[in-house]
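Note that one protein chain of the assembly has been removed; the remaining protein chains are unaltered in position.
By written order: A and B. Residues from 1 in each chain.
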Amino acid sequence: MTKAIKWSYLLNLVGVAAVFAILSALFAFNGFGDSTTYVEGVCTTACYTIIMVASLNLVVGFMGEFSLGHAGFVSVGAYVSAITSSALAGKGLSDLALLLVAVLAGGIAAGIAGVLVGIPALRLRGDYLAIVTMAFAEIIRVVFCNLEITGGGRTMSGILRLSSFGRTFWIMVVCVTVMFLFVRSRFGRTVQAIREDYIAAEAAGINVTFYKVLTFAVSSFFAGIGGGVYAHYMTAMIPTNFDFNYSAELLSEVIIGGTGSLTGSIIGAAFLSALPELMRQFSKYRMLAYSVVLVLVMLFRPGGIFGRWEFSLTRLLHKLTRRKENAATADPTDGPAAPLAQKGE
Amino acid sequence: MTFSLFFQSLINGLNLGAIYALIALGYTMVYGIIRMINFAHGDFIMIGAYTLFYTIPMMVSAGMPAWLAVVVAVVVCGMVGILVETFAYRPVRKAGPMSALITALAMSIFLQNLAMVLFGSRPHNVSTIFSLPSVSVAGVTVSLNVVLTIAIGLVIMLGLQLFVKKTPLGKAMRAVPQDRDASTLMGINVNRIITVTFAIGSALAAVAALMYCTTYPRVTNDMGTTMGMKAFIAAVLGGIGVIPGAMLGGVLIGLIEVFVRLFAPGWYEAVTYGTLIVILLVKPSGILGRSTGEKV
Partner (left out) sequence: MAEKTIQTKTPILRAQNLGIQFGGLKAVDSFSIEIGESELVGLIGPNGAGKTTVFNLITGVYKPTEGSFYLCGQRMNGKKTHQIVRAGIARTFQNIRLFKKMTVIDNVKAAMLEHLTYGLPQAIFRTPRFWSEEAEITRRAKELLAVVHLSGKENLEADNLPYGQQRRLEIARALATDMKLLLLDEPAAGMNPTETEELLEIIDYIRDTFKVSVLLIEHDMSLVMKICERIQVLDFGSTIASGTPAEVANNPKVIEAYLGKPRKERGPDA
């Protein structure tokens, strides 16, 4: 079993590296002509959006609760990381180290915010929880609007531009991998049990509140990481960037991709964050089209495009080479089936 | 705080509260019947306001009284409500709360952007319908417009309460959420009741648009988001699904907003949302709401 698992880890790493190599090569050799820089930007946007959307899916898909306030945690990560990087700038850290420290600080701050919000909020369920998360996100926004250090309601600019495509890509890979490992562990199993039936989960000895808060905190942590990367890519931001509409957008991407499918979040986020950019010439109509797509998905595939299906490179290769007997030995519940290698999309 | 400032703020708070209450009614009626947060409701107000913007000058130039524009707005909003319900919400109703919520969000985005395509994103100024004088009461100047707004709000809320309690249609509206199957068996056309509820809720949005424009005569395509969100919070605060709860919540939010603004202008929204959180934690179903625990 361990051999099969090591093999599939390696395989996934190779797959991800291949995607990265192809994209980097295209960018390096002007593969998209004049619009290369632009496409690189779109891909970077896609990468940090994937982090945010996948992290939201932990709450929405795996824990089964609405959160309409994810942008609040993103903003905590964005502001804290921006403040951290400007405080540490010129202290002899390399750009990469500076970015990592800043982003991590943002993630931790957002994670703490997640615990503080989660403890009271997660006593509620369903619509009420959705409303309270929205309210908390608005409060976070108001706080950032009033603090001097975050620009006092005006644009906070001059943030170092540290998020290159390559760094963003690998941060995304690490984040998604960790989320995937979280989901495929006792933690994910417990949280899914709570989603299915919280009363039965309690009767199975599960401390429902604890696991909910934990998941919420993990989700917020990664939202903060996403926000940190965002801040160092955009270099300027204003609290109203992280308003309700942004939360709604992230939630929509989770739902369209598939609740409970990280694969869906990856493709959903990549595609939907690129879509408005690609349709820029019709910019007037793009949000209109976007909303129609949303309604259509809800009508014809309510579980989202991918439902709960996860992509697995190992499984794909086995299918291609028809080595069914080996496929049977790799335990599907324990094997780290690849969630990572579908950015080639 | 001087008495006149207090009194002035009280009037302003009640004015704003009446507007929120009227919008909150729309949220609460829809939630009460199909357990769905109709995110597009805020945007119905925007539609009402745009209708007023275009029809008031038409009425005036045709020599008709300006208030007829309100009737047009009510009809337009009611129609939009019915259309949205029939073509977007009804098909996904069976698919569960998650789908309903997302569809509602999508409709909100749709209406906002449709308005942007049609009317542009510049704000439009709505001409006034009522231009009543101001009177002086106990040394405080009170605009009769504001008094009228509050009065309209009160009359509509009372009327709605009577309608729901006394008329057969209103009773059917209360029966449907109790047990949809039993209602069908009793000869209630559930879909029709839901459509009627949407129509009434949306028509209320048109009246809310009128009241809003009387005080703040500016229309933008995204005005529904903030208005809607606060009104929605008002509905939840008072106990969503309960009509008197919407009124109570609306007035509370209006007063909180006006009074907090006096002392900490930047923080009033935080206080509003904070109040909601505290209330929900103390009484998860809102001030007047009934709790519904799950049966084991």
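Here, a contact is a pair of C-beta atoms (placed from the backbone, for glycine too) under 8 Å apart; a residue touches a chain by one contact, two chains touch by 3 or more.
Computed from a predicted model, the values in this text were never measured in an experiment.
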{"item": "Touching residue (missing chain; options A:A121, A:A201 or A:V254)", "value": "A:A201"}
{"item": "In chain A, positions touching the absent partner", "value": "2, 178, 181-182, 185-187, 189-190, 192-193, 196-197, 199-208, 308, 332-334, 336"}
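Here is the rule we use: only the chains that are shown with their structure count from here on.
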{"item": "Residue numbers on chain A that touch chain B, as the complex places them", "value": "60, 66, 120-121, 123-124, 126-128, 130-132, 134-136, 138-139, 142-143, 145-146, 153, 199, 244-245, 248, 251-252, 255, 259, 284-285, 287-288, 290-292, 294-295, 298-299, 302"}
{"item": "Chain A-touching residues of chain B, taken from the complex the two chains share", "value": "31, 35, 37, 88, 91-92, 95-99, 101-103, 105-110, 112-114, 116-117, 225, 229, 232-233, 236, 240, 266-267, 269-270, 273-274, 276-277, 280-281, 284-285, 294, 296"}
